[in-house]
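Take a look at the structure below.
And then chain A:
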Amino acid sequence: MDNLFLYFGIFLSLIMGLSLYRALFGPTVLDRMVGVNAIGSKTTALLVVIGLLYHRVNMFVDIALAYAMLNFIAVLASSRYFQKKKNLHEEIGRK
Partner candidate 1 sequence: MSQHFPAFIIVIPLIAAFFIFTAGWLKRTYCFYIAAVALAISLFSSFGLLLQVLQNKVVVYHFGGWSPPWGIAYRVDYLNGIVLVVSAAIAFLNLIATKKSVEKEFIERVGPFYALYVLFVTGTMGIVVTGDAFNLYVLLEIASLTGYALIGMGTEHAALASLNYVFMGTIGASFYLLGIGYLYIATGSLNMFDIASILPNIFQSNVVLFAFVICLTGLFIKMALFPMHTWLPNAYTYSPSPAISLIAPLTTKVMVYVMIRILLSVFTPSFSFKSMAVNTSFVWLAVIAIVVGSILALSQQSLKRMLSYVMIAEIGYMVGGFWLANRAGITGAILHIINDAAMTLCVFLVAGNILYRVPGDSFDNLKGLFRKMPFSMGAFVVGALSIIGVPPTCGFFSKWYLITGGIAAGHYGFVAALLFSSLVNVVLFFRIFEIGYFEPFGDLHISGSMDEEEKTFDDAPLGMLVPLMIVAAGLIALGIYTDTLVTKVIQFAIPGGIS
Partner candidate 2 sequence: METIVSIRPFLAVLVSILAVPLIVSTRRTNFREGWTFFAAFAKFSIIASMTPVILDGVEIEYTIAQVLPSVAIKLKVDAFGMLFALVSSFLWIVTSAYSIGYMRRLKEHSQTRYFCYFALSLSATIGVAFSANLLTLYLFYEMLSFATYPLVTHHQDMEGRSSGRKYLLFIVGSSIGLVLPAMLFIYHMTGTLEFTQQGFIAGIVPPKLIWILVLLFVFGFAKAAVMPFHSWLPAAMVAPTPVSALLHAVAVVKVGVFCILRVLTGVFGTQLLFSSQMDTVVLYLASFTIIAASLVALSQDSLKSRLAYSTIGQLSYIILGAALLSPKGMIGGMMHIAMHAFGKITLFFCAGAIFVATGTKNISQMVGIGKRMPVTLSCFFIGSLSVIGIPPGGGFISKWYLILGTLEADQRFMLFILLSSSLLNAAYFLPIIYKAFFCTPEESLFENKIDEAPPWCLVPLTITAICSIFLFFYPEPFFSLAKIVSVGIFSGQ
Partner candidate 3 sequence: MNIIVIIFLVLGLIFFTGGSVGIIRFPDFYSRLHPAGKLDTTGLLMTMLAAALYTIQDFSTESLLTGLKIMLIVVFVFITGPTATHAIVDAGIRAGLRPWTKKEKAD
């Protein structure tokens, strides 16, 4: 079973690479945000899987929980940026 989880983890992390591709090469910032958000959810899953691999999932679940709660603060903050400064590429001059 451990091996299964391990392979699952490895596969998951490889999949994470795909999201990372979007985060790294995403043409716009928003694409990067999508990629990072996806990485976040996979990270949560991976944390639990690592807990399973250590047989101490009760310890890791707190981290994952914290992650699930906090992950979206960053996304939220970045999206609020666009609500306040309504432009994708250029910079409006500071008043």
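Here is the rule we use: a residue touches a chain if its C-beta (ideal position, glycine included) is under 8 Å from a C-beta of that chain, and two chains touch if they have at least 3 such contacts; residues count from 1.
Candidates were picked such that all candidates are chains of the complex that A comes from, given by their letters.
All figures in this text were calculated on a predicted structure; none of them were measured in a lab.
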Complex member in contact with chain A (any copy), out of 1, 2 or 3: 3
Residues of chain A that touch candidate 3 when the two form their complex: 1, 4-5, 8, 11-12, 15-16, 18-19, 21-22, 28, 30-31, 33-35, 37-38, 41-42, 44-45, 48-49, 51-52, 57-58, 61-62, 64-65, 68-69, 71-72, 75-76, 78-83, 86-88
